[in-house]
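Removed from the display is one protein chain of the complex; every other protein chain stays in position.
Note that the chains take the letters A, B and C in the order they are written out, and that residue 1 is the start of every chain.
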Amino acid sequence: MNLILILLVIGLPWLGAFIVLLAGDKHEKLQHVLAVAFSLAAGAAAIMLLPNVSKAVVISLPAGTVFGNFTFVADGLSVFLTIIATVIGSLAVIFSTSYMHGEAQIGRYYAFVLYFIGAMAGLVLTSNMLLMFLFWEITALCSYALISFNNDDPKAVRGGIKALIITSVGGVGLLLGALLIFVYTGSLSYSAILGGNASLPANILAVLAFGFLIAAAAKSAQFPFQTWLPDAMEAPSPISALIHAATMVNAGVYLLARFYPVFKDVPYWREAVMVVGVLSALMAAIMALVSTDLKRVLAYSTVSQLGYMVYAIGAGSVFASQFHLFSHSIFKALLFLAAGAVIHSVGTRDMTKMGGVGKKLPYVKWVFIVGALALAGIPVFNGFWSKEMILEAGLKGGSIVYYSVMVFVAGLTALYTIRAVWMVFYGEPRSDYHAHKVGLAMKIALAPLALAAVVSWLAVGRFSLLFGANSLPFHNIQPFGLKEMFHEVIALSTLIPLAVITLGILCWVFRSKLGGLVKAFNWMRWLAEHSFGFEGINTGIVKATEASAESLRTTQTGIFSWNLLAVLGTIIIFFVLFAIGA
Amino acid sequence: MNSVLITLGLIALPLVAAPIIYLFGRTSVRKQRLLGMTLAKLLTLLVLVLEGLLIYLGVQVWVAGGSVATNIGTIQVGLDGIGLIVGTIAVGLGFCVVIFSIPYMENENGEEKYYALLLTLIGSIVGLACSMDLFNLWVWFELMAISSYFLVAFYNEQPASLESGFKYLTQSAVGSALVLFGIAILFSTTGSVAMWSVWSNATSGTPIVYAAAALIIVGFGIKAALVPLHTWLPDAHSQAPSGISAMLSGIVIEAGLVAMLRTLSVLAQTHFPSGIILLVFGCVNILAGNLLALRQVEVKRMLAYSSIAQVGYMLVGFGVAILSSSYVAAAGGFFHMLTHAMMKGLAFLAAGAFLYVLHIGKGEHTALVLDDLNGAAKKYPVVAFLLSLALLGLGGLPPLAGFMSKWQILVATAGVNSTLMICIVIFVALNSVLSLAYYVPVINRLYRLNISETAAAGRSISWIMVLPMVILAVGIVVIGVWPSLANFLTFNAAASLMYPFGV
Amino acid sequence: MSNFPVAFIVILSIISLAGIGFYCLLATRNMIKVIIGLQLMVKGVAMAFILGGNLTGQVNLAQTMALTVIVADTIVAVMGLALAVQVRHRLGTLDIKALSTLKR
Partner (left out) sequence: MVYVLVAAGILVCAILAIGSKRLLVSAIWLAATSALVALMFYLLGAVQVAVIELSVGAGLVTVLFVFAINISGEEAMTLKPVMPKPLAWGSILIAVGLTIYLAIQSGGLGLVLKASTETPEILWSDRYLDVLLQIALIFSGVLGVLGLLSEGKPSAQKEDQA
């Protein structure tokens, strides 16, 4: 059963991608229908995997020699992320039918979306490191292709290539890890090292652990690779919701969570993971505070929230991290789709030109506010529970310094969230925009997400069962019901983050009276607007590479004599070496 | 069919058929009739099919436990693992190129010479891979060079084409003189040119034997485009007719590499540090090739520079193989040779198709620049898709063939238990990422909405041109999804290469 | 007189001949002169073969190889000359500096 389902989850979207492409751009309606049908079918197949979660290898295709066996496992972690990918994928596709209506080359768009959904499912379902790397790169390729979907816009093309290059640079870490696993265990299956049977030398394990950390940081847009995600916002909004909020960026967190049992004892690894998480969360939150582009604010907040997840893993609570991933996928997809609806309707992403949109789009306003409350960590919404669990875990598993920074970031989160909501939906219109109506498909896609953002935390008991010993070996996560959650979250220490969050909101309410304080932090604002220099480092690397390429090109003089002198020079170098050796 | 006949047929068939093809073609040029030319094309295809059949029969003899080798006089020739893979690539790619050339070269002045020389070129590569005698190897190598000179300078009314032809000719000739020098030294010191007796006689590495090895590396290295001996390559690849560019990049430079490896394996007992030398050249090639391609605006020239980088991957594979006696690395090197032939062949054919419909078909000989490709997917969706596929494969994105061969090379490299090798893995992988920076923008251009004026005014593409590209593309995808299909070819070749090294 | 290294004199002349040929390739700007340089280099190589044959007592073997070398090289020279003639015809000069339009 699982065998067929896994094949369906990966195969259906890929087949769909092919068929949509074949349908041709002249039959746009048909393409919309096909894309929705295939993504929904994949989502259904993924949900049907849920009752059959097991740690057993389901498919094993021998590929021979250095390629290992192509294996797939439907364990708890995999199935959970598969469902996120396919279900949110379906919603994004439904949303697109109205958002992308009438765009050119819609076939290419859907083909890549479906290709991505299949690849993302494959990435989490496989247990072969080669396949994992393969799917990892395919998701990067799809992300690139969709960011630069509008090929005529140089900004979109640049953003896409930047995302591809940075995530591929990180991919080198994963590649190296996969190679080393194969070399030292003779197998490409990750259970070879997770099982603890293979004794890797300590230094190799360290290379592996930090290699994977680099890969994860690049994929999840963490420090110091965070710069690609804001630029990826040139993508159509459903893509931002699906790839750059709910699924692909989670692959890094998934990688860390998957290998946590072997890496946790590597010296300094957990410390490094926590530092990466804390720095990303803090810097991104500050940048979100000063940005005026709605989608960029959401992108920064994604980086920040992913920072929380990474921090949780470093602190030793894989469960809290995955639970926040669950909540975040829902509320961030909701926020991006709602933002997409706003942008589609208003025609700009600049918040300084919006204002008062709420009056014209009340439905969008309310679902956006639901998402915003969840993001800010206001009680009862799903973000509150998972964020509190992470903070509790951080208090137990890491230094108090990191904990206080993360609590501070929680306050900042509340501040920038309310700022965004205010600038978009309230006040008077600040420019002469004309708000279109929001399509029905958009509303249909938003509704389940809004509902889930309110109630998804109730499923914590069911959720924790996915991570039990039978469905997820090596991790030893105990069942964790609502009772335990109440017990853990409703504690005295919860009051501190809640107080800070309230303080954050109050800061916005009394913003006019805090002018002096704002001025005092102008230098910080300047730093944040320049992305703390990381953009500069990126540009520097690109410029240096291009300059060296350009100077190397001058060696191709095209003059025959110089070409031959190079030949003679090579001979001389050889002979000198031999003469010294002899 | 016995093995002697197979061997003789394999090396003699193309060379015997080439003059006949020329004569057929010539009659139609004289009498202005098309029949002869058509016959010539069909005969070329037929010979290639027969060659494929002979290779297949040879493999059958092999599998049954026999060896496909024979002595012609004192010269031993035979189909071993290296011969098998190089022969397969040459014949297979040659077949695709011939089909592609039917519309591409139609009514060009000298069409009949083109097919005759193309067949000679393919035959010489097969012969080179089958030769077991150092001097005979050089003769095949020279035949390969001589038959390709005119093919490179085919458009002899174009100054640029003549220029590239002249540089190619002189630098090749210098290379082959250097190789000969090396062979002469080995002959003087060991008293033989038969590979196995040189192998058994050359047991101590006197400085002059090392010098001979260096000359041979540099000499063959000119053909194999080792940096800094590569300078002829971008000119020749960009100016030759596109089918020939595909041949040059897909197999001719690799034939130089194979000849070099054969010769180095003969010197296995002298402790000549060939492994480390190949590794160093490999790394330099990868970096220089990528950087040179990065800012290039001519499509074929960019592909030519990327060939330099791709040869670097093979060199890394072979270097690791020799350095650490690793089968997997050698097989990876050969695997990359195979996948590169398919990917670069496809890329050059697709670029050639664009060049043809946008420029050459109209009688213009301007270079195809990136701007010409803007929005080309709108008008030529199939070719644009195939070109994107080839470029993504070259950039090492899965699940295409190029990723699998690079993976195999990297697995073997990481398998050598040393920090240096881990650094090389990281270096190679980062360079793969760097190469995306020039492959991917091309794809972006293809899918733009605003079509360039040149592309909008292009002619339609004949299906005969598309057919060989589809064949290659299917190969790329199939090998990418099921990489162990190529194991028979690659591991036998690795066994033949590593045997003299005592592995 | 028997101690006089006759064979070494031949070696010296071989290496020098090849060197002179290579120098011609580097220093000249005339296409036909380039072919002359190539010819000189290959003559050195042919001598190396014959010397090798002499030293190892296999003059006949060396002769066959030298013959092939001479033939092959003559063909290359002829093709080079044809190319030079064609270049002169199309560009009106034999200067290799005129042949440096393909660069970068």
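Going forward, a residue touches a chain if its C-beta (ideal position, glycine included) is under 8 Å from a C-beta of that chain, and two chains touch if they have at least 3 such contacts.
As the structure is a computational prediction, the values presented were derived from the model and not from experiment.
Asker: Taking the complete complex into account, tell me which visible chains touch the one left out.
Answerer: Within the full complex, the chain not displayed touches A, B, C.
Asker: For the chain not shown, which residue from B:Leu13, B:Leu54, B:Met105 or B:Leu143 touches it across the whole complex?
Answerer: Selected residue, touching the omitted chain: B:Leu143.
Asker: Name, in rising order, the residues on subunit C that touch the hidden chain in the full complex.
Answerer: Touching the chain left out of view, subunit C contributes residues 5-13, 15-24, 26-30, 32-33, 35-37, 39-40, 43, 46-47, 50-51, 53-55, 57-68, 70-72, 74-79, 81-86, 88-89, 93-97.
Asker: Can you name the residues of subunit A that touch the chain not displayed here?
Answerer: Interface residues of subunit A facing the absent chain: 559, 561-562, 565, 568-569, 571-572, 575-576, 578-579, 582.
Asker: For subunit B, which residues reach the chain that was dropped from this view?
Answerer: Subunit B touches the chain not shown through residues 15, 18-19, 22, 32, 72-75, 77, 106-107, 109-110, 113, 116-117, 120, 123-124, 127, 135-136, 139-140, 142-143, 146-147, 149-150, 153-154, 156-157, 165, 189, 206-211, 363.
In the analysis below, only the chains that are shown with their structure count from here on.
Asker: Between subunit B and subunit C, what distance separates the C-alpha centroids? Give it in angstrom.
Answerer: Roughly 27 Å separates the two chain centres.
Asker: Between subunit A and subunit C, what's the gap in Å when you average each chain's C-alpha atoms?
Answerer: Centre-to-centre distance between subunit A and subunit C: 63 Å.
Asker: Taking each chain's centre as the mean of its CA atoms, how far is subunit A from subunit B in angstrom?
Answerer: That gives a centre separation of 41 Å.
Asker: Got the subunit C residues that touch at least 2 other chains?
Answerer: Within subunit C, the residues that touch at least two other chains are 22, 25, 34, 96, 99-102, 104.
Asker: Could you check subunit A for residues that touch two or more other chains and list them?
Answerer: Residues 553, 556, 558, 560, 564 of subunit A each touch two or more of the other chains.
Asker: Note which residues of subunit B are touching subunit C in the complex, please.
Answerer: The touching residues are 135, 139, 142, 145-146, 149-150, 153, 156-157, 159-160, 162-167, 169-170, 173-174, 177, 180-181, 184-185, 187-188, 191, 193, 234-235, 238-239, 296.
Asker: Considering only the defined contacts, which subunit A positions touch subunit C in the complex?
Answerer: Residues 553-554, 556-561, 564-565, 568 of subunit A touch subunit C in their complex.
Asker: If we count contacts the way the header does, which residues on subunit C are in touch with subunit B in the complex?
Answerer: 18, 22, 25, 31, 34, 38, 41-42, 44-45, 48-49, 51-53, 55-58, 61-62, 65, 68-69, 72-73, 75-76, 79-80, 83-84, 86-87, 90-91, 96, 99-102, 104
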